[in-house]
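Below you'll find the structure, written out as structure tokens, and then a few comments.
Of the protein chains in this complex, one is absent; all others appear in place.
So that you can tell them apart, the chains are marked A and B in the order they are listed, and the count of residues begins at 1 in each.
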Amino acid sequence: MIKKIICQLWNQRRMNGWIFIELVIVSFFLWTVIDPIYILTADKLIASGYDAHNRYVVKIGNYESSNGNYQAEMNTDSICKESYNRIIRVVRDLPEMKDFSIASSASFPNSGSWNGTQIYNDTADIKNDKYIHTQYYEFYLQDGSNMFRTYGMKDAFTGADINIPADAGTRQKVFLSEALARALFGKTDVTGQKVYSHDKSSYEIAGVFQDYKHRNYEQPYPLLVWVYNEIQGKTYMNWRYSITFSLKEGVDANAFEQRFKKEVMPLLKAGNFYCSGLESFEEVSYMYAQRSGVINQLRLKYSLAGFALLCIFLGMVGTFWIRCNARRQEIGIMRSMGASENAVRNQFLAEAFLLVTVAFVVALPVVFHQVHESGFFSSGVTRTILDMSYWQNQPVMHFCIVTLMTYIILLVIALIGTYIPVKRASHILPADALRDE
Amino acid sequence: MIKLYLKQAWTLIKQNKLFTSIYVVGTGLSIALTMTMFIIFYVKFAPIYPEYNRDRMLTIKAMKCYPKTNKESWNCNGGASYYLVDKMLKDLPHLEAIGAGKQDFMGNNTIALPDKKEVMEVNPYYADSGFWSVFSFRFLAGKPFTQADVDADLPVAVLSESLAKRIFASTDVVGKYFTFNGKEFRVCGVVQDVSNATPDTAGDLWIPLFLHSWVSRTSEGEKLIGNVHIYMLAPTPADKEALRAEVQDVFRKYNLQTSEYENDLMQQPDDFWKSTFRKNSCEAPDWGELLKGLIYILLALLFIPAMNLSGMISSRMDHRLCELGVRRAYGATNKILLGQVLWENLLLTCLGGLIGILLSYLIVLTASDWILNLFDDWVNDPAKTPFLSFEMLFNPWIFSFAFVLCVLLNLISAFVPALWSLRHTIIQSLNTKR
């Protein structure tokens, strides 16, 4: 059967030539378009390590000296601290609030800022410059602020809330993500051990939490959390400290947002600070994805993939329509010899299948060469440590997955494109087909 | 002759509806997406209100400096110091005008009438007086603020037409007062609205530069990093190179006489179109790589459908071999026949082109809030959605490009199949069954 079909295809090679070339080009093109879609989607699907639902960032602004509401006498460090604390307490005392957190402005998911540092597992490594690069978060325990609970971060072992020792702030204890613990110690069970910064100060590890993604479309990066007791007064401290909180179970988010705007925002005013609004974690995340061009990247790649597939669809419809017409007599003979409609249809579908498969196989070495030369799509984040348990980080697996995805999508679209004209053609009565000639 | 070709092509279109529709949809699709791409970059690069002088403009939008002893310990920002405008570049021989602008990315700017409590958010743009000579704003009333106003930090403002209408319900409002961020401002002019599609000039109101608390007249010691974008105008596009050399020369000399810091222009000043790619303040973009990416997409948009079209034309030529045979028997040469096929096909392609261009308008208009940023790897403020003006979509360039595309697509897709069908001898052609 296959041999017969190959024969057919070869005999009609001039007619098949164009669609074949198109299939080869599209196989290559589609591969390069699906690759970024795969990476971005796979990275996005990795568990984020926090819960974005019903969580908010309070946006705080400050009146600049050029502003009419600016009060020069309020612009001292101590009054600023006092004012900021007053705002914090209003948030803390909201009846709908479950947990709240005071952290640095780089320390909530999808924040535009990103802090990084080098960390060592013992002092000898400092000399040898054997460091692990890690992202870090800072949060402040004052007024009962708890960043882990607010974000919904969980302990790596128990899966429960993370226990913060009472002396964590005073003795500058730190928390590590699993990835960081593994990178430093090769294991995650490291509570009580010490890590070192470049200046040789040591920090006791108070706990290890589940891997955490600062950004939605990126893989978890090693993360270190510093804990402090309280914030420092500074005139621009609204840029330095973020206030975030989560809602109690059962609170209607929409109603709350309305009430916040109307009733709470006017209260959040002290000194030169004021509240300019509320942003949910979901909004922050989407906003960052838009700003960083990820959404654009996906939009572009999806539309290019759609375009290429539509072309293939049209091409297959056109080619097989013409071919069915040209082979009406053949169809008639097959039908009169007792072939069922299905048998006729299947023969054409088998031809399409073979055409796509051969074209895809031809394109693969070119794809492979391209990947070999310029690598996979990179989202622009350089990583020192790759978590090999993710398929997208294993080159062979990665290549196979994208190849398989490309092949299946291409094949499905091509077969649909073939089915439409073939269905119509196989429907004719043998007598009609034979009379035509 | 050509009229006859087109007449025959029209008959063929009517006789083969399926062929025509697949062909036209295929062409339309290709042209729609290519045109969408073209419109995006047209709006970025071409003269659009109020940036009509883009072709003779040079920009400085980022600055980097480092200690002369340690190149790696650099410091950079998405803007330069106003000191550059004020003290260093003003008197260059090939400079017609120089202006500086600063947009506010932090938000939280509010505006109100003096007596009313109700406030609304606006996007202010901070500018010096040169800004108004570099860009070609259309004033509906009043005039721009002067350098004296800027130097004196006077609270005056130029309003956009829509903002003026929103707060005063009129555009004839020069001399009226409103409050901006709690301070009283006087209206000195009203201009036609500027779309966010031209982010270098867009705003709801324009106010004197130094009213922005981050902008200062002086430099930070020897460092020239700062917060303003600098726009320079050469008298003619041809003078741009001379102006660029002069700017770079000023920098070279400045760096020679500084003791501690070296200031790096990172290949600036940029041509305007190049500056639209400068999203990273700390290094020059890799234009070659960017261009390669765009050309890859462009080729895919043209060649993938062209293969489809070639396939269809080729099968149609098979059906018309006999006709070609007859025509040759009666004295047509291959050249004439090739011309005929291409002309006939151009009609189909142009039909597709027409659909394509309409489709591209549909795409651009329905996705107007993000489509212009589609190729950007960084978007400053996704919430600022642009409006598309008539001149961005309906202009000779867009239509000519669409037509050129049609011709190109036609050549790519019809040439080889036509040539192929002419390889047969007359006898072979005559004896083929249709």
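Points to keep in mind about this one:
To be clear about the criterion, contacts are C-beta pairs under 8 Å (C-beta built on N, C-alpha and C of every residue); 3 or more make two chains touch, one makes a residue touch a chain.
What we mean here is this: contacts and distances are computed from a predicted model.
The chain absent from the displayed complex carries the UniProt protein name "ABC transporter domain-containing protein", chosen from "NADH-quinone oxidoreductase subunit C", "Nucleoside recognition", "ABC transporter domain-containing protein" or "Cytochrome aa3 subunit 2". Note that the absent chain touches B when the full complex is taken as a whole.
Looking at B:L18, B:A148, B:I295 or B:V326, the residue that reaches the missing chain in the full complex is B:V326.
For the options B:S170, B:T236, B:T385 or B:T425, the residue in contact with the chain missing from this view is B:T425.
Touch with the hidden chain on the side of subunit B covers residues 1, 3-4, 7-8, 11-12, 15, 322-323, 325-334, 336, 425-427, 430.
Throughout what follows, only the chains that are shown with their structure count from here on.
Between the CA-based centres of subunit A and subunit B the separation comes to 30 Å, rounded to the whole angstrom.
Here subunit A touches subunit B in the complex through residues 14-15, 17-19, 21-22, 25-26, 29, 61, 63-70, 276, 287, 290-293, 295-297, 299-300, 303-304, 307-308, 310-311, 314-315, 317-319, 321-322, 380, going by the rule given at the top.
Residues 18-19, 22, 25-26, 29-30, 33, 106-108, 179, 181-184, 211-213, 297, 300-301, 303-305, 307-308, 310-312, 314-315, 318, 370, 373-383, 417, 420 of subunit B are the ones that touch subunit A when the two sit in their complex.
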